[in-house]
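Have a look at the structure that comes next, please.
A single protein chain has been omitted; all remaining protein chains appear in their positions.
Chains: A, B and C, in written order; residue numbering restarts at 1 for each.
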């Protein structure tokens, strides 16, 4: 066991997989010599050399296209897109190429790759460098989509993503890079498609992802302390595959559902899960399922505004409390 | 009154606006001399000349970027992206530029433009030329999103879109181009953000968009004839702004909600509306709200497979019937 | 004027290759024509983009390849697919969306893929496959494999961003990839000259990537073959990418929906005079190949094609279960538990 930052967990996770499998290669802008703009890939060039850890031009389409071509022909590339907002300049690969080639070719084409990216708000970077784009990915059939909330999950889910035979979008949260957590020694390999109940509770189920997980947990503690409301908090971790069973199972016990989403409101993962719950868990629901989200706006740069845009601990707690009529 | 095809309605709608306002210009690939690959813009070059109706290179980013720059500085461009699948190669404009510039500039930057595109399945074009991308657009804060189901709406909503001061994504359905409808003479201008109850009913509310509207209507007739189930069918027409009042109002009368979506299942507009209904209309719901969608898969090319992928009249009717326990 | 030197059948290309090239030219010509006929009979569904008139490009590049070399094609990819040896039945079956098709109808005309033949897919989003070909070439470079990735695209494709990113990327990384621009003078319906800043949409951009400007006659399979060999050798020797612009012409419209009325009077006739099949038939004769050998090739091709056509007509539609297979590597489509 050692304490590790989320940032360092990224490098350790990549290193673990590169050391294991020579077919794992890594490319992106400023990832090699500079160790990444978030310093999440420091040391990889030194450890694995310039043939496996490669700096690229500012050519996101070339990065993802090259990753795909390499994946189709036998490598297991990890591609970094520096900020998830930049998915928009290479979205054809994410939406049209990676996820459709296997289907269109009737199973011939393989695409075992991972796209890592810095996702989410909190750095006062403004509307084009702060987005949460998990719903941009979840809506595309054929992708897998993962978003870890802690260092241990970073390593375990990254390993699972690299070993997965399908294209996986791996969303690292920029505001979590500096956070720390206990990480076991040795190899860590997790399983995609598994949510985790990070706080058991009986009065309501709160679903959260990435940066929203610690906030949901803090809100649950607050609700407990101040209002004796005992919330179950689930770290969704993997949007695709989605661990619907764990979610519906929790709902069946608590009878109330809240989602805490950072992505903007419309067509978010919360909408998907709430819709599943409203359909399949309708008779379990004792009250309206509620989505707590960033409002449907571009994100402001100013700290004071950004801070109130994202769901806060207080807003989460308050919304749950009001819904439960406490 | 005259009968017009949906295809011809596009040209008439554009012509109506270009004749009215010299700041309306139109650009896209093969749109001018060739009149568009769907022949939806035939005659515009002849009527308005080569300065206002322009063929472009195969450069979708240049097309949308140029439209934006022109819109910012005083024109009201209509840009065509031939197939909506190609939004993926110019998604930065759709996701990051059009919808954020006004906000980031604290209201300085204007962006009154329309992006028209051929959306949807039914032509056996395969996974990269058949997608319904309405959710790709609805999820982005700052856009408006419209999808007409009939020739009259094509003209009226297109006029409203061109006159609107915000960026509007205008989704024409490829499988509707050949369909016909009655269209009044003279100028037609509709209002964005208004759904329309195309069939009143009392037992359930069915929401549909574009190609799914005629199917929902046919399913409603079938349900009526075969099972005495009387469905209200609402043509959503405008995803943003969303006419939540009409939808919730209908739900309050019928107490059951069904959405019929062509876009793939996850994070679709159906999920958004079902989530709104589950939250705000929870106590109106007499049973689970149900989304009827294309499965979450890329689309196959083969006719026999494509036909069963999209919601069919039978599937809609069957699903509603089963849900109502009839 | 100096007389052409007499050429022996075993020049740099040689009789075997020439006969192979001729057979392939005829096979593609006839298969594309057949596809058109089947479309008129409403047996080909969806869209289709024929290479009638452009056969020599596909044939020259494919016949110069070694097994293991990889082709990346566009929606106009029937020719390139056949040229790698994919049976015509598989191709027609796919166009007819039958269960015997190359992808059992799941991909359709625009997405022909046969990895066992090195056909790594046909891509329908303009420009998308250029970076993908770079990636395959990167794998070869990294693993020390000797195969070359060959990427075909049209003149219109040179104006999209992915073209630029791929060319620069390939040049900087010195990847063993060959970019082949089939300049057939038109994007869909718009003449390429009206939308491109330079006369040669590909060759005119080569220097922007430190590459040689190469324009060849795309109607002469021998010239194509020689250019291909040179580029492949360079790639295999670690010399990096090439960009080759082939001047050619499509006889029919852009796709089956297009009667091609936008073309100036006489343009088609001019190109028909330089028909790649005709040119090559003459070439064979020039090298002393007997008329009856040539005839027999044609007859063989037609027999196979007729047989394939019948098989396709008789083939069942794909089973409905295929709708949800192979979304993921486990063979299924489950996005949830």
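We adopt the following convention: contacts are C-beta pairs under 8 Å (C-beta built on N, C-alpha and C of every residue); 3 or more make two chains touch, one makes a residue touch a chain.
None of these values were measured; they are calculated from a predicted model.
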item: Selected residue (touches chain absent from view) among A:2, A:178, A:225 or A:305; value: A:305
item: Chain not shown: contacting residue from A:2, A:19 or A:34; value: A:34
item: Touch criterion as defined above, residue of C:48, C:74, C:141 or C:159 at the omitted chain; value: C:159
item: Of B:101, B:130, B:175 or B:205, the residue in touch with the unshown chain; value: B:101
item: Residue of C:100, C:113 or C:196 in touch with the missing chain, whole complex considered; value: C:196
item: Contact footprint on subunit A, counting only the chain that is left out; value: 29-30, 33-34, 37, 55-61, 85-86, 88-89, 123-129, 266, 295-298, 300-305, 308-309
item: Positions on subunit C where the hidden chain makes contact; value: 159-165, 167-168, 171-172, 194-198, 204-205, 207-211
item: Subunit B, residues in touch with the chain not shown (by the definition above); value: 25, 51-52, 54, 56-57, 59-75, 77, 92-93, 96-97, 101-110, 112, 141-142, 144, 164-166, 193, 240-245, 276
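The rule is simple: only the chains that are shown with their structure count from here on.
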item: Pair joined by the larger number of C-beta contacts - A-C, B-C; value: A-C
item: Where subunit A and subunit B are represented by their mean Cα positions, the distance between them in whole Å; value: 30
item: For subunit A paired with subunit C, centre-to-centre distance based on mean C-alpha positions, whole Å; value: 41
item: Inter-centroid spacing, subunit C versus subunit B (mean Cα positions, whole Å); value: 36
item: Sequence positions of subunit A contacting 2 or more other chains; value: 92, 96, 103-104, 141-142, 240
item: Per-residue overlap in subunit C, given as positions that touch at least 2 other chains; value: 104, 106-108, 111, 123, 125, 128, 161-162, 322, 327, 333, 335
